[in-house]
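The complex appears here minus one protein chain, its other protein chains still in place.
Chain IDs A, B and C follow the sequence of writing; residue 1 opens each chain.
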Amino acid sequence: MMIGKAGAARTSICTADAASITVRGHDLCDDLMGHRSFTDFFFLSVAGHLPTEQQRFFLDVLLISIAEHGLTPNAQAARMTYAAGPDSLQGALAAGILGCGTVILGAAELAGGLLVKAKARVDAGEDIDAVARDIAMTTRQAGGKLAGFGHPLHRPKDPRTERIMTLARDQGVSATHCALASAISTAADTAWGKPLTMNVSMGIAAVLLDLDFPASMIKAIPLLARTAGLLGHLAEEQRYPIGFLMAAKAEEAITYFPEQEAGA
Amino acid sequence: MMIGKAGAARTSICTADAASITVRGHDLCDDLMGHRSFTDFFFLSVAGHLPTEQQRFFLDVLLISIAEHGLTPNAQAARMTYAAGPDSLQGALAAGILGCGTVILGAAELAGGLLVKAKARVDAGEDIDAVARDIAMTTRQAGGKLAGFGHPLHRPKDPRTERIMTLARDQGVSATHCALASAISTAADTAWGKPLTMNVSMGIAAVLLDLDFPASMIKAIPLLARTAGLLGHLAEEQRYPIGFLMAAKAEEAITYFPEQEAGA
Amino acid sequence: MMIGKAGAARTSICTADAASITVRGHDLCDDLMGHRSFTDFFFLSVAGHLPTEQQRFFLDVLLISIAEHGLTPNAQAARMTYAAGPDSLQGALAAGILGCGTVILGAAELAGGLLVKAKARVDAGEDIDAVARDIAMTTRQAGGKLAGFGHPLHRPKDPRTERIMTLARDQGVSATHCALASAISTAADTAWGKPLTMNVSMGIAAVLLDLDFPASMIKAIPLLARTAGLLGHLAEEQRYPIGFLMAAKAEEAITYFPEQEAGA
Partner (left out) sequence: MMIGKAGAARTSICTADAASITVRGHDLCDDLMGHRSFTDFFFLSVAGHLPTEQQRFFLDVLLISIAEHGLTPNAQAARMTYAAGPDSLQGALAAGILGCGTVILGAAELAGGLLVKAKARVDAGEDIDAVARDIAMTTRQAGGKLAGFGHPLHRPKDPRTERIMTLARDQGVSATHCALASAISTAADTAWGKPLTMNVSMGIAAVLLDLDFPASMIKAIPLLARTAGLLGHLAEEQRYPIGFLMAAKAEEAITYFPEQEAGA
């Protein structure tokens, strides 16, 4: 049975015959292999066309910025899964990828949404700083969280965001979205009455939007980046296992408390 | 409780403090972001050290070679999963990654194992062609499958393998493992009495071993590569959905056959 | 680092020592094994206490109602994944579970939310039929979808919903939520000017709420139920593989259309 309404039965990604593979109009073997970097390929795959030199440069920057942060919960989940099923590297990787949820690596998308809305107001004639102050104040007063701000470790600055913003400025890439990110950062410090870290997710979103990346890139970047990091963790787990040890330590830290739950 | 024996409670991948992140001894922000490509980072992550220029070049080649092949079963699984749960890109990606199993993308590891054993015989003094003939003949006579050979579409040649081997030769990278791959290919044609495609998995394994990549790389490459391809499919699925349509067509092709199974 | 604020370091589910395992205050071996059904155990696990006889009866009914519907997209994804990686049954199962998303099996939760809101209005003094008409009309006029209604195959009635509702009526379990479901069904037919199928998700939600199941049960039921169904598909795939065949048929149905995408 067909669920929902059927659209056109077509794909524009890839076709192949016995002697060749074509990806987005490019011959995989002759035009891409040996001529392009994997980062170029990733951009082509998601965006549908090859990146400019500058887009490629910053895609490398952004991918590296978010690829690794040590024994994060999802790196632990991947390593525990690998320890339990060492014959399935793909299973352990998948477990790690499933932990790239809204709370952790999904923040870039939320930050991007914030910037897109703010940009629309600026385009409609409002002042950047006024928009930033309004967003920060409104969010603060509603008791909400400001997407792209806050970090459990990197305080008062996230070094990755600093680096992204510096590179964007130095290379003349910064435009309205980066300006908005900075203005919101200043306004947030005032609204919260203390420095609020502009985290890496906001840096990624701002540069990505100023460089005219496709919208779908914003979720794809953290996922590909973290995949590289997770594969590193799994290579280490294979040689120096700590998965079960971490699980034992985590278990020890939790007490059994027999609650009589009336209705759960 | 501790499952198995506990090893050392340590990791060598990453540490972080408020102002910096260190990956494998490199400052992530100052030394890697803006200076290195994502491909370099991936090598660092899995191998523990940065690649040589040549290793980086070929890692790009190998990643691109295996990243995309259209609507493969796991790309379909990812797209169907995304259609069913569009709020979880990571879930759809994970479903696609789970399909990178031994039958499809796991072949590079098997091919690598074949080459490693063959290389040991050559190092011990045996002749390359003799070793190749022995492997092909023995496998054929035992009715077995030759790892790294055969393809449902690319016949008699896999254009990706051709391209990998040409680049390796042109850049002076080909050594014993590449020579063994070619020799086994020739011997296989004879043993089977027809051309047997040397597929991309054998090409990846041969170059990777001749370039002294770490062993763990051989499984990591197809997984990272296919992640990039899958993210492209999911970006397309978001805009031009075909997941449920493919499922409807597949379902139509299968007939219900009420079997009375005695014991299953 | 601690992400977010740490809560109490405790669990109420299970504790174990060398000689015993205690689940929610019950000795697993002496009190549950041999005395209780797996359905009882599942209720205990999610709700925190054992079910009444009636709750257990209807939990069996609801689980069976949603466990199997042939070659659904996620059953296909599971079978394709198994075909590609036959050494990892858990990987194939996980792929199938990932397809239990909002569009397909998540509908019960949405339907439950609808009923909870409607019930609050009835409790506040509004008439059941008036509430139902208001919900149907408002949703229709806003061009929205009515949670728990519509099915691609079962028209005009979903036999599973019929059966659930009949059993609930016969056993005196039907109360306000079931009455609301029926009233909304009638109102929807009027609002849409044609019969709209009240699907199994609405049936599950209504009975579950009238029987005072914990809220978390509403998502857990389809997941456990479908797991049983998927394990059946994977057992069949092992003996009579159709995973790759379905993928080939689905691929054939899709045409490559080389689109020059300007921005994707």
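As a convention for this text, a residue touches a chain if its C-beta (ideal position, glycine included) is under 8 Å from a C-beta of that chain, and two chains touch if they have at least 3 such contacts.
This is a predicted model, so every value here is computed, not measured.
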Query = Which listed residue (A:Gly4, A:Gly25, A:Pro86 or A:Gly113) would be found touching the missing chain in the intact complex?
reply = A:Pro86
Remark   = Residue positions on subunit C contacting the omitted chain are 1-4, 6-21, 23, 28-30, 32-34, 36-39, 41-42, 44-47, 57, 59-61, 63-65, 67-71, 83, 89-91, 93-95, 97-101, 153-155, 157, 159-160, 162-164, 167, 214, 216, 219-220, 223-225, 227-229, 231-236, 238-242, 244-245, 247-248, 251
Inquiry  = Just checking the interface: what residues of subunit A touch the absent partner chain?
reply    = 70-74, 76-77, 80-81, 83-88, 91-92, 94-95, 98-106, 235, 239, 242-247, 249-254, 256, 264
Contacts of subunit B with the absent chain, listed as residue ranges = 1-4, 8-12, 14-15, 22, 24-25, 46-49, 73, 85, 87-88, 90-91, 94, 103-104, 152-153, 212, 214, 216, 253-264
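Simple rule for what comes next: only the chains that are shown with their structure count from here on.
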Key: Same or different contact residues where subunit C meets its copy subunit B, judged by the half mark   = same
Ask   = Where the centres are mean C-alpha positions, what is the separation of subunit A from subunit C, in Å?
value = 31
Between subunit A and subunit B, centroid-to-centroid distance (C-alpha), Å = 24
Remark   = Whole-Å distance, C-alpha centre of subunit B to that of subunit C, is 37
In subunit A, residues with contacts to at least two other chains = 1-4, 8-12, 14-15, 46-47, 88, 90-91, 94, 153, 214, 216
